[in-house]
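Shown next, in structure tokens, is the structure this report addresses.
Note that this complex is displayed minus one protein chain, with the remaining chains in position.
When the chains are written out, they are named A, B and C in that same order, and each has its own residue count from 1.
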Amino acid sequence: MSLQNPVFIPGPTNIPESLRKACDMPTIDHRSPLFGEILNPARDGVRKILKSADADIFIFPSTGTGGWETALTNTLSPGDTVLAARNGMFSHRWIDMCQRHGLKVEIVETAWGEGLPAERYADILKRDKSHSIKAVLATHNETATGVRSDIAAVRRALDDAGHPAILFVDGVSSIASMDFRFDEWGVDVAVAGSQKGFMLPAGLAIVGFSEKAMAATKTATLPRTFFDVHDMALSYEKSAYPYTPAVGLLNGLNQACGMLLAEGLDSVFARHHRIAEGVRAAIAAWGLKLCAATPDVYSDTVSAIRTPEGFNATDIVTHAAQTYGVAFGVGLGEVAGEVFRIGHLGSLTDVMTLSGIATAEMCMADLGLDIELGSGVAAAQDYYRAHPPVTRKAAA
Amino acid sequence: MSLQNPVFIPGPTNIPESLRKACDMPTIDHRSPLFGEILNPARDGVRKILKSADADIFIFPSTGTGGWETALTNTLSPGDTVLAARNGMFSHRWIDMCQRHGLKVEIVETAWGEGLPAERYADILKRDKSHSIKAVLATHNETATGVRSDIAAVRRALDDAGHPAILFVDGVSSIASMDFRFDEWGVDVAVAGSQKGFMLPAGLAIVGFSEKAMAATKTATLPRTFFDVHDMALSYEKSAYPYTPAVGLLNGLNQACGMLLAEGLDSVFARHHRIAEGVRAAIAAWGLKLCAATPDVYSDTVSAIRTPEGFNATDIVTHAAQTYGVAFGVGLGEVAGEVFRIGHLGSLTDVMTLSGIATAEMCMADLGLDIELGSGVAAAQDYYRAHPPVTRKAAA
Amino acid sequence: MSLQNPVFIPGPTNIPESLRKACDMPTIDHRSPLFGEILNPARDGVRKILKSADADIFIFPSTGTGGWETALTNTLSPGDTVLAARNGMFSHRWIDMCQRHGLKVEIVETAWGEGLPAERYADILKRDKSHSIKAVLATHNETATGVRSDIAAVRRALDDAGHPAILFVDGVSSIASMDFRFDEWGVDVAVAGSQKGFMLPAGLAIVGFSEKAMAATKTATLPRTFFDVHDMALSYEKSAYPYTPAVGLLNGLNQACGMLLAEGLDSVFARHHRIAEGVRAAIAAWGLKLCAATPDVYSDTVSAIRTPEGFNATDIVTHAAQTYGVAFGVGLGEVAGEVFRIGHLGSLTDVMTLSGIATAEMCMADLGLDIELGSGVAAAQDYYRAHPPVTRKAAA
Partner (left out) sequence: MSLQNPVFIPGPTNIPESLRKACDMPTIDHRSPLFGEILNPARDGVRKILKSADADIFIFPSTGTGGWETALTNTLSPGDTVLAARNGMFSHRWIDMCQRHGLKVEIVETAWGEGLPAERYADILKRDKSHSIKAVLATHNETATGVRSDIAAVRRALDDAGHPAILFVDGVSSIASMDFRFDEWGVDVAVAGSQKGFMLPAGLAIVGFSEKAMAATKTATLPRTFFDVHDMALSYEKSAYPYTPAVGLLNGLNQACGMLLAEGLDSVFARHHRIAEGVRAAIAAWGLKLCAATPDVYSDTVSAIRTPEGFNATDIVTHAAQTYGVAFGVGLGEVAGEVFRIGHLGSLTDVMTLSGIATAEMCMADLGLDIELGSGVAAAQDYYRAHPPVTRKAAA
């Protein structure tokens, strides 16, 4: 494995030089005012990236999984019912977590490759006259299948049913890379992590709570201490933490938000879309198909690529690592062996992306697939040449 | 606040140059074999530092507080009783966590400044014929009071009573700095964090489970997912994680263990004792007293220093930060305002320590205490000159 | 300009992560023994990389140009004659330096693209019965033209003529990347820099002197102080410097030598050859020609690529920088505008190289050259697939 080549896993992503340096801090006293100068603007920056005016932002020394647990344990009580679709590995795991925490999950089985079934959500919510469903889980971007769902439609399903359930959105692999609208979509709890669109090492669960979600914390009885948002909120009033914070990562988060907001969120999203379109052009040139069923659900952060029947897609990932020192993602769960994944989020240029596409080509050819060398590269080159970036980022 | 002066808080500690660099890693694929080359020796290293032959070591992207939650939720069930002494802020918080998770806590109130009351534990355990107590909590080193307790005595209390309760030990501010004997003391769950004796940034909960503790996980019904040790154990079999690991910190942990073991644990402990004795010599020269009641409980990682009646000890900490750019620790809880704390653990030389002592002197004099400038420094100099280090560490 | 993409200039090269960290040192006392632990193995490492048993190695805080000046001023006197061929910009500059230092230069004009004219050297040396020629200059690898010359042939020319002139070799862009044999070729002064094969930032002139060259220093009267090798040698006896050394770069050099020697010099050279062959396959696929006249002089560290008549090759370089954030090298001197250069030395993988080739393709197509997108990439992919690396380097 080489440390020189870019990684093409769907997170953790390639870390920009400036963020490497921001995270690599000497020890400071996390009870000194200097810490507040890091924490407070980092929370403000996250709020802006969520497109929220006043969500409560909590940042735990944890990961996205811890963010999910934060959402559940702070707003729900044992025996509560939640509504969730299973359309990929990450939605599956979230459902599993709910069950392990004693929640009942109304599961809407959905084909892996399809988006969240907002219409079926709508039906179920309308039928739930007693409002026994306390929360709706929505995975904005299924990292396992490269599928982006329509959160606005989920919100409409709730609104059309006049249903008061809380809306949880897993935005781990979408936030800071694809458009996310906390306020407009009526999200109640949004969950992100440091290691995807924020371009940092793993180690932070980043969570936004709406006023409604905060209200729910008062009656929720699932046990929690480490992930308790009230303890966190009380400490934040003093620019502090209830335990030792991950200062360097928070410093990185502050700087990452600054970079993203300076670039402009629209530019960030357009940049991701452009890189993704080049990858998709290559996939088409190879004659392969995405796991994502239809263009409206194509993810701009990760592409899961179906390989021909009888071929073990995981071999591509193993071969790329062993032979070329390049990391791609394997298929997970139901699509294990059927797909391999190219992550194309975070700090990634067109030039870097071409090297990933070229590597995938070599691997597929090495393993006997009928792929013309250079074909995917040429298709992506065509796309990138024809679609110059809106704004060239400053050196970072 | 200066980034140049050493910190004298009881963690996070000053990070050695080599560990700064070990943590500052480019992104690697945490599902590649390279990750196993980091994870596996890191777990082995921790086990050796715990002085255990075969404890199961789990490392979460979290903090010591998350380590406590790991201990409780994996081994206990709602309504279970635990025995705990409250002799400082951190034992207090652990008790609070137990209660919030639905456990009954038999609390042994103990003066802040005293060690764990092993004899009272013994009495209670002997009386608990029905073995309703499922776990005993023991804070090895109370960071709030600078008190180190006798864990072997707690084990004897259990053994003398023939009591099967699990023994939890909070070693967050002792492990890797003071002698800790997982196997010999019959510890069932030990909890540490990356940011103290391991000399790393905060961000890792480091936990050891005995075979008995692992057995208890099978019946424990407290809900857990993020902190589930079984999920972790299953992933470890594949040198992987159930979610995204904090790779850089793990790399740092691996290297930190290597440094500590190369130095030799006895040397590490002797080094901490030497530094601490110099600080204590200074305190005596100032005519001040430790919060720790008797020499047998003096901590080698942190000293809580009582200031004269009527003086707000917290002013020293504020003044040191504002006027000299140096971080000390404030008094917490019952001893807030009565003590200030000098952390003297981790990567700290005699020379650095003298600068902390000199700063404390200036602050106390500035604030009107009757302290002779240079007096504490001279006492510490005397001690350090008379007690050269056993082994001079290699440059790091 | 992006800091994310690899650079494809013929030095400074992409710096491996571990060397970045080795160079980034806190201040140490350069008069302490710790400095000797850096300096001495660094000098030994360089000697091994030069393939010399006992050359005197000198390392100045300077650059390759300073290394040239070191060679001249320590061994020659005003009015001395040197023999030199001009076959590129760097041999031209070295000749210019000689003239500015009052030396007479017998210049053998040679086509840019050809190697050193050993036969013409032989003729001249044979005719120089009086041995008025005191030194022969030989540029091992002309960075401007991508031409590697045959130093063994130059040595034979000297030997066949029985001529005692000192042999200077500029190995700035060859040493540590292509085979170099100080002892076998009878080199008297070899000059290298930190920023090419040694994969470090610029800032070190690295020079090897033979016993014969050291003897010549005793009579040489060109003025010198900063570059005086005797001052340096005297200081080296005490593991010190006559002035303040560039400690971090020396630490990096020590580690770089360790990396290269651990990989094995034959593997290092084979690695460079493999990467270069892929680039050359791409160039052939594009239907373009190298500046280097014949395959026997093809450089494995840099390719200078001729573009069609009437096309300004420099536009490719400008366009690559502005549009794709990628750095190539422009043509210099006689071949300015006629060639552009792809540097392929140092720490560069096949995957990174493919991104450079893909970028060059896009640039040439953007600028109207008749280049088929993907064609060069495919040719290089073919080559790299068919020629797996002898040894896969460990992560660094």
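Here is the rule we use: a contact is a pair of C-beta atoms (placed from the backbone, for glycine too) under 8 Å apart; a residue touches a chain by one contact, two chains touch by 3 or more.
Not measured: the values here are computed from a predicted model.
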Residue, one of C:Pro117, C:Gly171, C:Gly203 or C:Gly278, that touches the chain absent here: C:Gly203
Among C:Gln195, C:Ser239, C:Thr323 or C:Thr359, residue touching the chain not depicted: C:Gln195
Per the touch definition above, residue among C:Leu34, C:Ala233 or C:Ala293 touching the missing chain: C:Leu34
Absent chain, residues of chain C that touch it: 1, 3, 7, 9, 11-15, 20, 23-34, 61-66, 68-69, 73, 78, 96-97, 100-102, 193, 195, 201-203, 222-228, 242-249, 321, 327, 330
Hidden partner interface residues of chain A, rising order: 17, 21, 24, 26, 28, 34, 395
Residues of chain B (touch criterion as defined above) contacting the omitted chain: 1-6, 14, 16-17, 323-326, 347-352, 354-355, 358-359, 361-362, 365-366, 372-375, 377-378, 381-382, 384-385, 388, 392-393, 395-396
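The rule is short, and it goes like this: only the chains that are shown with their structure count from here on.
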For chain A paired with chain B, centre-to-centre distance based on mean C-alpha positions, whole Å: 34
Mean-CA-position distance for chain C and chain A (Å): 46
Chain B and chain C, separation of their C-alpha mean positions in angstrom: 53
Overlap residues in chain A, where contacts from two or more other chains coincide: 1, 3, 14
